[in-house]
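The complex appears here without one of its protein chains, the remainder shown in place.
== chain A ==
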Amino acid sequence: MRTQSDKKTQSIVHDQLSSCLKTNLTYIKEQLGHSTDLVVRHLHIGSKKNGMAICYLDGLVEKETIRDQFMSQVKRQAFSAKDPQKLKEEVENLITAVSAVEHVRLFNDLFKHLMAGDSILLIDQVKSGLIIDTKGGNSREIDMVTTQEVVRGPKEGFVERLESNIALVRRRLKDRNFWLKSYSIGTKTQTTVVIGYLNGIVNPDIVKEVEERLSRIKIDAILESGNIEEFIQDDMYSPFPTVYNSERPDAIAAGILEGKVAIFVDGTPFVLLVPTLFVDFLKSSEDYYQRSDISTMIRCLRVLAFFIALLTPSFYIAVTLFHQEMLPTTLLTSLAAQREGIPFPAFIEALIMEVTFELLREAGVRLPSSVGSAISIVGALVLGQAAVEAGIVSPMMVIVVSFTAISSFVFPSYNLAISIRMLRFVFMMLAASFGLYGIFTGFLLMVFHLASLRSFGIPYLFPLAPFSFSGQRDVFWRAPLAQSKERPHLLSQINTTKNQTEPSSKKEIDL
């Protein structure tokens, strides 16, 4: 097979395009395995038959551009030149009017462009091809965000198309210092990965680090930004995410304005943002659109939810197993009455309910939405109520699990919720073995671990540890915009002023 194809295409030397149109076309077809989406259309130049051919991959190109603006133009034109080189220049001049044009001499480049959705124009007797930018084809329209919804704030979210995503951010950052740099990662997928940052605000070392980490990736496929995230994150074995991702253009724009680097990956609506701090996961872009007092309250609520989601089941286990004296007598009586006749130890009981809940949640995510409501009925009624009535779990346990579940849905980012889901089981085990002592030891170790993490050189717990007083303006307390005049310190040390609004004069208007 191999020898056969070698024989046939022996005229192709060193990956260079041949001057024979037919040879070139055959080579392309063969290299693509005669794939059905390859379209080759022959064109006549004046009286000369088959003097030109255009090839592209169906579905990746904007067909209207090719048909209306290019094909019809070329057909209508009476080319005067007889010399193929001259002819090529003429064609090029013609196309430049409607689309970007490049030359290609190597098949390697030719295929890259072909795969990216460009069309290739080949002319007989010319040893190079013209690349016409016809990228297009169908992709999802810009739509409402689905993961980080807000009540107030822009509703549009990123889509799978890289160009649209970049445009969405560019529309928010009309600054010539918003620079983009493109990479192609994945030997098979050739996924375009673009980093974007605000020159003059971003710390150049961080950009260098991001570039270096990206260039280190040698893999055949990048299908989602999650693939990139796994390669560039600081600690592979940490349960905590050190890379932020968002579907919201405003969140990404805000991050870039703080001096972070955005990483766009073609084919996914999730854009990455580095460096990432732990507190970023407790913030929602809506915090900045609502008044500062209510945002502060909601943030405190999220911190509370963090502890509830992480520790409630373990606290329940610890207190009922080891520290009965901590509860008010009436509460203990009521708990004891509920546990009367329950066959399992508290830990097993908690484990059963937590696992059930995780199952329900996972089932709910995977199921089509039309069946999703069935799951909630089964979960809430059958499992919750029936388990209690059958005396397998105590009603208090159902309350604990529901409370935990509600709290874990509070976080604006899914990443952190996942870490908490996992750690919850660890804490439950610690509580069952050592009681509150175990919980506190575990919590201490967790904080040690958090403090040891870094994201692209920035301490993960900043501005809590190392403590930064000015950084507190945007952690639990969301300072009014008029009062927050500086960007976060550790991220960028250049050009830190972001707000120079004079305090309002509060003049009274005479009526």
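The working rule: contacts are C-beta pairs under 8 Å (C-beta built on N, C-alpha and C of every residue); 3 or more make two chains touch, one makes a residue touch a chain; residues count from 1.
We take it that contacts and distances are computed from a predicted model.
According to UniProt, the chain absent from the figure is "Spore germination protein KC", selected among "Glutaryl-CoA dehydrogenase", "3-isopropylmalate dehydratase small subunit", "Spore germination protein KC" or "histidine kinase".
Note on the undisplayed chain: of the listed residues A:25, A:335, A:375 or A:491, the one touching it is A:335.
Contact with the chain not shown here comes from a single listed residue; of A:288, A:322 or A:403, that residue is A:322. Although one chain is not displayed, chain A still touches it through residues 320-322, 324-325, 329, 332-342, 345-346, 395, 429-430, 432-435, 438.
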